[in-house]
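Yeah, one chain of the complex is gone here, protein chain that is, but the others are all in their spots.
Showing chain A:
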Amino acid sequence: MSIGGSDLDRAIAQLRACRPIPENQVRELCYKARELLIEEGNVVGVDAPVTICGDIHGQFHDLMELFRVGGDVPDTNYLFMGDFVDRGFYSLESFLLLLCLKVRYPDRITLIRGNHESRQITTVYGFYDECLRKYGSANVWRYCCEVFDYLALGALVTGAATSLTPTDGPIAESIQSMDIPDADCDIEIETLNANGEIMYRYARNSDSHSTAASQTNSNPASSSPLGPTPSNTGPAGTGATSSSNGSSKNETGAVLCVHGGLSPLIDSIDKIRLLDRKQEVPHEGAMCDLLWSDPDEIDGWGLSPRGAGFLFGADIVKHFNHRNDLSLIARAHQLVMEGFKEMFESTIVTVWSAPNYCYRCGNVAAILELGEDGSNAGFVPRSNGERGGGGGGTTASGGGAGGNGRGWVLGSNVGPNGAAIGENRRLSSVLGDGMGRPRDGPGRRYRVFEAAPQDSRGMPAKKPVAEYFL
């Protein structure tokens, strides 16, 4: 028997309904997947447009919500940065569905390895137990682990557009539309809610301090460009006709996607390509670092206080990006409450795609859309067109009427007192020396979404059940 064509479509349908497929089909699927993955390099080349996703952790219903918000496969190209399994209750269904989609649409979906795609970690954090519970044996777990060993370690996205074509989605109710920059501006960042409504839009400044715009985006003390206070920023930015830096389709560097981060053993992407990846994730070495390390507000490299693992600072990222002609590193691995968090003058971003993590954190999730160079920023019509706010490439200025090309608009982390701006100028002048300014980042559209309504099976009760604890 073989799992191909219509069998595969049947398996996809069954998994979409959150029902596991029979063991022999899993074996067949994993075999097919391995054949496919073995052909992939350690760093998979991916063309924009693509939607980049972070940790899933077995939250199947939220993965379905992700597809609803981001568009279905194969209409949307996806890149998942690992940690498909563990913690959540449906690791099996989540991973097998992604794997089925990979086998069915190999060019439409890219899966790279997270630190949880490992035998050792899955035995402790749930996936092993789940397989045992659902199949009565560890066979399925074993098949999946063999696939883990073949997953790529990273992906390199090329051809991403520098600017977004603004969506013509409505402005979300809670937002004052006058604060949204005009759609004619050079849009660098846009945040949409799950209904495709614009929450937030940031135009690249184009005056003489042109790249200062992206620098204000990285107040190291703050996190994502979504500061805590949606205060007005005052008359920041310049006048209405500010797009003077030529075409909005500037060439941007490539985007490296990796689960954890960088390694002191790796100074070029080619060095990642040389690793022997087809093994269990080792406890040390470059492969381990790529899946485990974290960025931190430090200079250079540091050691985690835990006694294993590296931390890396802004200078490391900027140097690596410069050397490898990257405009951005996208990584996952760390829970971020707002779903995404840009750091180090937007040279690295953490994307987190498991909303209400572990069914109790109450965090939101995000996915990152990169548009296609020279196109309309990858606005692929959604399969569920009536829900998605975008569609079409029209640039009707929508609610942007009063905006007139301001820089920061909503939730800016630059306060009206301008102190943060000074701070960032100072910072950038230090970092800019000798390395040149960071490349213009790609236009980034974040879609933020919440946890899907869960069915009640296995979910913690909303109200705790009284118990006679002692």
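Methods note: a contact is a pair of C-beta atoms (placed from the backbone, for glycine too) under 8 Å apart; a residue touches a chain by one contact, two chains touch by 3 or more; residues count from 1.
As a working rule, contacts and distances are computed from a predicted model.
Within the choices "Vacuolar fusion protein MON1 homolog", "LTO1 maturation factor of ABCE1", "Membrane magnesium transporter" or "TIP41-domain-containing protein", the name that UniProt assigns to the complex's undisplayed chain is "TIP41-domain-containing protein". From the options A:93, A:338 or A:372, the residue with contact to the unseen chain in the full assembly is A:338. In the complete complex, the residue from A:25, A:115 or A:252 that touches the missing chain is A:115. Residue in contact with the omitted chain (choice from A:60, A:200 or A:344): A:200. The omitted chain makes contact with chain A at the following residues, 115-116, 121, 123-125, 129, 172, 174, 191, 193, 197, 199-200, 221-224, 226-230, 264-265, 283-285, 292, 296, 298, 300-311, 334-339, 341, 355-364, 410-411, 448, 450-451, 453-454, 460-470.
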